[in-house]
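Of the protein chains in this complex, one is absent; all others appear in place.
We just call them A, B and C in the order they show up, numbering each chain from 1.
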Amino acid sequence: MDYSGNTPLQQKKMLAEIGLRSLDELFQSIPEGVKLKSSLNLPKQLSEIELVRELKDLADKNKSTSDYSLFLGGGYYDHFVPSALKYLIGRPEFYTAYTPYQAEASQGILQAIYEYQTFITLLTGMEVSNASLYDGATALAEAAFMAVRINKRNTILAAQTLHPEYLAVLKTYLAGLDLTLRVIPHNEGKVDLKELKNYLNKDVSAVILPQPNFFGIFEEGEKTASLARKNGSLCIASVDPISLGIISPPGKWGADIVVGEGQALGSGLNFGGPGLGFIACRMEFMRKIPGRLAGKTRDERGKTGYVLTLQTREQHIRREKATSNICSNHALSALAAAIYLSLLGKNGLRKTAELCLGKAHYLSEKIAEIPGYELKFQKPFFKEFVISSPHPVSKINRKLLENKIIGGLDLERFYPVFKNCMLLAVTEKRTKEEIDKLVKVLKSL
Amino acid sequence: MDYSGNTPLQQKKMLAEIGLRSLDELFQSIPEGVKLKSSLNLPKQLSEIELVRELKDLADKNKSTSDYSLFLGGGYYDHFVPSALKYLIGRPEFYTAYTPYQAEASQGILQAIYEYQTFITLLTGMEVSNASLYDGATALAEAAFMAVRINKRNTILAAQTLHPEYLAVLKTYLAGLDLTLRVIPHNEGKVDLKELKNYLNKDVSAVILPQPNFFGIFEEGEKTASLARKNGSLCIASVDPISLGIISPPGKWGADIVVGEGQALGSGLNFGGPGLGFIACRMEFMRKIPGRLAGKTRDERGKTGYVLTLQTREQHIRREKATSNICSNHALSALAAAIYLSLLGKNGLRKTAELCLGKAHYLSEKIAEIPGYELKFQKPFFKEFVISSPHPVSKINRKLLENKIIGGLDLERFYPVFKNCMLLAVTEKRTKEEIDKLVKVLKSL
Amino acid sequence: MSKLIFEKGACGRNGISLPEMDVPFQGVGGLIPKNLLRKELPLPELSEPEVVRHYTNLSKLNFSVDGNFYPLGSCTMKYNPKINEELAALPGFTQLHPYQGEESVQGALELMYNLEKNLSEIVGMERMTLQPAAGAHGELTGILMLRAFFKDKGESRKKIIIPDASHGTNPASAVLGGFEIVEVATDNSGGIDIEALKKVMNEEAACLMLTNPSTLGLFEENILEVSSIVHKAGGLLYGDGANLNALLGKARFGDMGFDLVHLNLHKTFAAPHGGGGPGGGPLGVKKQLIPYLPVPLVDRQGGRFFLNYDLPGSIGRMRSFYGNFLVMLKAYVYILSLGEEGLRKAAENAVLNANYLRAKLKDYYELPYKKICLHEVIFSGSRQKAKGVRTLDIAKRLIDFGMHPPTIYFPLNVPEALMIEPTETETKETLDYFIEIMKRIAGEAEENPQLLHQAPHNAPVGRLDEAKAAREIDVAWQASG
Partner (left out) sequence: MSKLIFEKGACGRNGISLPEMDVPFQGVGGLIPKNLLRKELPLPELSEPEVVRHYTNLSKLNFSVDGNFYPLGSCTMKYNPKINEELAALPGFTQLHPYQGEESVQGALELMYNLEKNLSEIVGMERMTLQPAAGAHGELTGILMLRAFFKDKGESRKKIIIPDASHGTNPASAVLGGFEIVEVATDNSGGIDIEALKKVMNEEAACLMLTNPSTLGLFEENILEVSSIVHKAGGLLYGDGANLNALLGKARFGDMGFDLVHLNLHKTFAAPHGGGGPGGGPLGVKKQLIPYLPVPLVDRQGGRFFLNYDLPGSIGRMRSFYGNFLVMLKAYVYILSLGEEGLRKAAENAVLNANYLRAKLKDYYELPYKKICLHEVIFSGSRQKAKGVRTLDIAKRLIDFGMHPPTIYFPLNVPEALMIEPTETETKETLDYFIEIMKRIAGEAEENPQLLHQAPHNAPVGRLDEAKAAREIDVAWQASG
């Protein structure tokens, strides 16, 4: 099935109009030396019936949350995706369109992006959001670049309690521009503010703080931001959008740029992608923000409409002077986020956050009651927490999997010192029954 | 989740506008004696997350063709439903609309119905198709009523090789109008034309012939139609639309009315419904056809458009004098059929029919090679055939199920004389591998 | 209008890729007698992108609940929840063959069993058949059952009484069941004319078919008296439950004296109408009618569900297999989503919305029955008619404002009827917009009738010529043109 439109007869007619005799002649500009002569080593073409079977077989080799109870987090969470959302982002008017370069033919996606941008500002307490970035990690890297563009300093301080993969991405990105990355150590699961003070100096462009952090623990946002401000540095917050249903928004506690992974806002798990990178900032930094921005305007008759605006920041106009190289972004995931927040609304988001909070704490308490297990850090947390256990995490997870449970993250993978430590996440989707079953399996070990 | 729009505050305001003080007062016309006082015994309300789990649990209690190889037919077949079709009938513009009473706001579905009607005429070789009926069985009953309206005779002859459930429905329906149903016996799986002649008399309104019949076998359409015509009776054909990819259409061999189950045309299995009833006839009988008809017309500016036409045949205008009581039909299934036939087109339908034919014959030959098994009727068939086996069908099917195969229909259920006889169907979806596996299991018994 | 699918495509194009024949195949000719072979197959040839674009663009010409206010009276065009659609697409439901062994479809049977229980409870009936494919099909089922019932009793009752305001399917179904129709009038208050009923309800009458709330949007206030008149005369009381939406959790057919009632799952229970169907028209009955229910029923033995064909008195089968299973599933999910509380709230808001429209529009349009209505409100366009503007014109003008017109010219006993059923899923804001436009149209009827005669102005087509369609019949495209 090649989906091509022209029949052999039409091809003939068209070639005649072009003045050629064969399809081969169309490719005459390709030098003989590089023309592909042999055939490619590709799998055999499949009909749709066969394709369905083939992919179903692959899918069946995976253990998905539709059959397993998932307690994994670490930056990606099993939050509920409303059915209405799936249907709406499935409208081909949205998903088979390109970036809305031609505004008059793209008002649907443009207004939706404008709404998305507004949602992000409302959620984060910031004034400007762009139209989306790839994911939370690259959004963070873009924020770091942005800070450097703003204050022309060359060092980024990042909390050690950041997602380890975000730290890794930061490192890769910053290396490109010869910027310095310094990691502020944590103390019992939380940034050590005394250490932070030591790291601050006139080269520091920005301080990056996760809220809550990789261990699920709340950081001292206000103090951190204030320390940064006093040093003439910016404060970049990396947040969990669901937590913002109950937690004070970074705009309130002094962050200058806010980024995060928006996968929780209606994108689902997808084995890690696509998710959604969001970035928002204060008004004064608007012209430094990377990526696309939808803005409101009017047509000749005075009717309201939306366009991509401030494109002079972008690569297709400014080329090497652009604020970023990003071109395609995650518009459809942004649309999903807008729809998600529309459906949940004020009450739904708050209740979702509360369910996560309540259930996570219930699980943490139940586990802490099991002899040999304990909560690694005794600090307030949101929906994720670290337990230390008497057994290797791999052993626990094997046992859990047998019981149709996908257990937590083995922290040793990222922090060799955290032996037998597991990061567990609980979302609104988990039931008491599932939680109790997990506890029961742990007890049985 | 009640999906209601009004908030309590709005309810108050609206009540005030109406001049009432409470919602209860809205129901004051219900006499106290019948007002519901107690609460209903209904299951507890579920959130969407819980609903998904609940229904998934129910679904998991079923064994579906996504995990099992199906060889069941008997009027409902596991034909391929193209993905594009599913997406198109999933457009809410189609499925959340009502019957197109207001043509100017319903041109999409009206044109689609007009196209569906055309497809059915092209497929059957008839001149008029209605906009759909419920299913193949009720379509047949409607056709019988139609014949009676046309020639005012009171007896319907139906082949014994018709689907037993169609015969049952005919019986129920005809009883309402005190019409007589007589069943023409078969001889070795095919209508006995000599018997038919015996049954024909001046009371016979129509002769009903399946093509192919319930055993998959081809009947003598031309001879049957000609006998009916000579007797002043009509010939009603009940056909498998897929077979019409390679089999001469009833319009060619003399049928006057053609009906059938259109489930194969893109509706899927659905545990038996919804499917699609189709009915088509010669032009001269158009005004006697039941149900809706979409017709072409123009607007005031001369632009082509479509409307429901000849509504004076219908119950909402003619009430008790209507050609049928049908109001809601199976419009969405008709749309599916139109899309199915658009996607398959000339070559696709022919190839589908050929695949069924070829694979069914391959299976029949392989089974006939197994000692003790034989083809019950030695006659040309399409995609379905009867085998007689040395074992009870229930035993065979139990064994097959263990091997992830859903076996054929136990014919004894409908024909007590056919002991150990199984009706097997093979569609284009079955692979040689699946067929060989079935044969292997039979051999192992 | 857009080109027909038959005017698109090109010879040799394919919209599908099928597997190769993987078994030995001698060709069609070797397996099928020559005289049976098809010579020409005059179907179009299109690519998948072509077909997708064609039907996608056709869909855009339709109004629908997802896009528009759709207050089509008697049709209960409420929102169709997406979760219902999602769950009805699970392979564990869609990919089941109706003849699979019961042990392999326990989930499907359990669902049907539960749905029957729930629906029976909601309407106060003893048992229910889920087989009927639509409301009219449910009616016919009921008619055939009561015919069998009276036959068993040795009574020959040949008539069925039907109010003049009833839906056309009622008399049509009764006739298909072999009965004669006796029409009774609606009285001034919108109820059935009791005196007229008494006159015709005799030993010749098998039943009164009553729609409650009626197609006037009114509860039959004398229902208990009506019921007793019918039953005293030895008849049965049949309920057309198409308007159940107004009564959810408020009153039950069984408690009002109805002996049998059909529902429309594609109205009250939020299954989508699909541009005309498929629907679901289950029929519930009181005890004495159970023996006549069509086969099979879903029953339970211990923990096991099974298809029960063992009903010797059954009228037989009303269709193949067990009914529109996926429609049942959507209704079931709907009941679980709402629960009793939600169902009651739905009824309350549906009735509130209708009365709000009544209160706000009654100064602009003639209101034939000046009282609180239930799920829908019926106006008459008689005032506008006097100015030369018909209800049809008003309806078409609404299209210009992106709203689907109400049902018009029904019920028949109201001249120039406008039957408006907003449903509970619409918001006050939407109603206020509708009210604003209806007022505006009332003004236009005074000042600029021409504008209304020529409406719609912004639709994909202008006013279509229905007379021409019926005169120069063209119901299928022909290759010649």
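The criterion applied here is as follows: contacts are C-beta pairs under 8 Å (C-beta built on N, C-alpha and C of every residue); 3 or more make two chains touch, one makes a residue touch a chain.
Only a predicted model underlies this, so the values are computations on that prediction, with no experimental measurement involved.
> With touch as defined up top, name the shown chains that contact the chain not shown.
By the stated touch criterion, the chain not on view contacts A, B, C.
> With the missing chain put back, one of A:Asp135, A:Asp240, A:Asp256 or A:Glu384 would touch it. Which one?
Result: among the candidates, A:Asp135 touches the missing chain.
> Out of A:Asn231, A:Asn397 or A:Asn420, which is the one that touches the chain we can't see?
The single option touching the absent chain is A:Asn397.
> Looking at A:Tyr114, A:Phe215, A:Phe285 or A:Phe418, which makes contact with the chain not pictured?
A:Tyr114
> Contacts of chain C with the missing chain: which residues?
On the chain C side, contact with the omitted chain comes from 8, 10, 13, 17, 47-50, 52-53, 56-57, 60, 65-68, 79, 81-82, 337, 425-429.
> If the missing chain were put back, which residues of chain B would it touch?
1, 3-5, 7-10, 45-50, 82-84, 86-87, 92
Here is the rule we go by: only the chains that are shown with their structure count from here on.
> If you tally contacting C-beta pairs, which comes out ahead, A-C or B-C? Let me know.
Most contacts of the two pairs: B-C.
> Could you work out which chain's C-alpha centre is the most distant one from the centre of chain B?
Relative to chain B, the chain with the farthest C-alpha centre is A.
> Between chain A and chain B, what is the gap in Å from one C-alpha centre to the other?
Inter-chain centre distance comes to 47 Å.
> Could you give the separation in Å between the centres of chain A and chain C, each centre being the mean of its C-alpha atoms?
Distance between chain centres, rounded to whole Å: 45 Å.
> Give me the residue numbers in chain B that touch at least two other chains, ranges are fine.
If we look for residues of chain B contacting two or more partner chains, we find 48, 56, 66, 80, 82, 87, 90, 92, 428.
> Multi-chain contacts only, two chains or more: what residues does chain C have there?
Correct list: 13-14, 16, 18-19, 48, 52, 56, 81, 83, 85-86.
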